[in-house]
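Heads up, one of the protein chains got dropped from this complex, but the rest are sitting where they should.
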Amino acid sequence: MKFKRAQIGAVTFEGGYHNYYQESWRLLKKNRIAMFSLFVILALFIFACFALWIAPYDPNKQVLANRLMPPGPKHWFGCDEFGRDILSRCIYGCRVSLSVGLFSQFIACLIGYFMGVAAGYFGKKTDAVVSFLIQMFSSIPFLLLAMALMFALGSGLINLYISLGLLSWAGTARLIRGNVLQLREREYIQACRVDGGSDMRIILRHLLPNCIPTLIITVTLGIPEAILAEASLSFLGLGVQSPTASWGSMIAGSEAFIRTSAFYSLFPGLCIIVTVMAFNMLGDGLRDALDPKLRR
Amino acid sequence: MKKYLIKRVLLAIGIIFALSCVTFVILNVIPGDPVALMLGDNADAATVKAVRANLGMDKPLPQQYLSWVLNLLTGDLGISFFQKKPVLTLLTTAFQYTVRLATISYLVAVVLGIGIGIFAAVNRGKIADHALMALAITGISAPSFWVAILLQIYVGLQFKVFPVSGLAGPISYILPCIALGTRYAAGIARITRTSMLEILNQDFIRTAEAKGLSPLRTVFIHALRNAMLPILTVIGTNIGELLTGSMLTETVFNIPGIGKLLIDSITKRDLPIVQGCVIYIAVVCVTIYLVVDILYAVIDPHIRLEGN
Partner (left out) sequence: MKKVLHHGLLRVCGFTLAVLTLLSGCSTGHAAVSSKAGSAIASQAASAAPKVLRFGQANSGEPLDMQVSTGSLSASIADEVTESLLRFDDKNKEQPVLLEEFPTVSADGTVYSFTLKKGIHFTDGSELHSSDVKFTFERMFTPATGAKSYAYFNMIVGAKAMLKGTASELSGFQTVDDYHFKITLEYPYAPFVENLGTSYADIFPKNACKTAGSNWGVNVLVGTGPYILKSNDQNTQAVLVKNKNYHGGKVNLDEIDIIFYSDSKTKLLAYENGDIDLCDLPADLLSQYSGSYAKQITTYHPLGTSFLSINLKNEYLKNEKVREAISLAINRADLVKYVLNGAGIPATSYLNNSIPGHDSSLGIYEYNPAKAKTLLSEAGYAGGVTIDGGEVRQSEKALVEAIQSYLAEVGIKLKFKVVDASTWSADRVGGKLPFTAITWNALYPDADFQAYNYFYSTNSVSKSVNYSNSKFDGLLDQARKESVADKRAALYRQADYILSRQDYACIPLYYPQSQFIAKPYVKKMAVGNLIYHFWNVDIDPVDKASEKP
């Protein structure tokens, strides 16, 4: 599901890069919600990185006798239908969700940037082709194509990164194209062109810095969407490979037991909500902090 | 204007054909075979071959695609591999369910979303603003299928009033509409708030306030009109999404709309249906983008259509 949010335009650094980011950081620090979200996200990253030491049990260790054991002192979140510790699986699931969010958005950002720049900078036929592609990619239901790609590539983490990345570049490309259209007319870019600066140099040295705020925001707000998409795909059985724990596949597994063991569905669901919320709020904070228009 | 429209329609047709071509290739490349599935667990290679020939799947791919396009030009979307019914009939039936569900959920979402958004913007920084926005952000952060399942069990079964599946009477719309609508309401509320805040900060609103116009008038007539552009974009893309069927919500609530049709047929590799659905969805999306672009021009005369 894509909620297109108002995005900021291309940024000009009147007081230099340094000042701009310092000012942004100062604004972000003042935003308590965003800082809290940042803290939550950092905590989640620690969970993901050090899952091996933090998780109390092996997430894939089955103890059939503990089947659907409710939360208790030994297993804080209870056990699933195979007697696996739900807390440990939630912690390991964090790895899947965060890595899917990060890597897929990195891929999307890379494709989106170059597509957008190509369209905005070269214009004419390139623009026509890229705009056509952007429209085409926005006209297919995201989940359908994601399913088709997962069928084609097979389930697995890397395939999730690839397919979600390949499908979510269109929004970024559209924004970057807009940014570049504004920037192209600026004097210093024109001057650089007249001076005979190569296109690649202009794209990387001059256009990229001005587009970075846009990219930061699209990536931050793209991550929660990717996490939700992963959950949906895992729910449909097209996500990570068994027995890897992922929040989406845990919800799918819990559905059969939701009547008598509500806790099993509750914890992975809450994990998704907390993570997605944190990224959404941080994204909002970043947008407020990075958007010069709101600085008055 | 006329020239622009013609250009856009041609572009739309181009997109639709490109899409159909891409889906055709993808569907034929991905693993899985509808015939092997059709034959059940007792499938054997010889029968698979015979049935493929019977369905015309033994011909070269370009030839299959060409005959599909030629049929499409005469309005024939083909026959479903599994159901043996014309795809057009299946699509029309499914469409009715999806449209009904989409319209109701979206009406709720728009009214609720814009209302909450304005209220929060006007009360920027106050508790009500924070509370509503926290609610909204929870709304878009929860996986929709999870919300749907919880609604079924903790609302549907508890009160025994709402059917937990299907779309039989008016009352059966309530749960799926909540599951679908709140999510969109949350999105609209957030975007409304942001764009209202931007407008309320601008000089002409301050002038209006200074001139002593009533706050209500300022908010609804001046600010909302100007804040409408981004809201409209969101609404436009959302409607596209809703009309193309929400696959997971429809599946969980057992609503035989476009989304469920699509998910069923792609898992079965029922190519004619998937192709038909993609064409249908592309037509809906492209039309809506066009309408939104035209509305842009109506609301904000600064935007000239040619500039896009």
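Each chain carries a letter (A and B) given by its place in the written order, and its residues are counted from 1.
Note that a residue touches a chain if its C-beta (ideal position, glycine included) is under 8 Å from a C-beta of that chain, and two chains touch if they have at least 3 such contacts.
Small disclaimer: the values here were computed from a predicted structure and weren't measured.
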Who touches the missing chain here, B:S141, B:T237, B:T251 or B:Q275? B:T251
Which listed residue, B:T98, B:Q152 or B:N226, touches the chain dropped from view? B:Q152
With the missing chain put back, which residues of subunit A would touch it? List them for me. 60-62, 64-65, 67-68, 70-71, 76, 81-83, 151, 154-156, 237-238, 241-243, 253, 255-260, 262-263, 266
Subunit B residues that touch the omitted chain in the full complex: 30-34, 36-45, 47-48, 50-51, 53-55, 82-85, 90, 93-94, 149, 152-154, 156-158, 160, 163-166, 251-254, 256, 260, 264, 267-270
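Rule of thumb we're sticking to: only the chains that are shown with their structure count from here on.
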If you average the CA atoms of subunit A and of subunit B, how many Å lie between those two points? 21
As the complex stands, subunit A meets subunit B at residues 1-6, 132, 135-136, 138-141, 143-144, 147-149, 151-152, 154, 224, 228, 231-232, 235-236, 248, 251, 255, 258-259, 265, 269, 272-273, 276-277, 280-281, 293-294, 296
Which part of subunit B faces subunit A closely enough to touch in the complex? 11, 14-15, 18-19, 22-23, 26-27, 29-32, 137-138, 140-146, 149-150, 153, 183, 187, 190-191, 194-195, 198, 201, 230, 233-234, 237-238, 240-241, 244-245, 247-248, 259, 262-263, 266, 277-278, 281-282, 285-286, 289
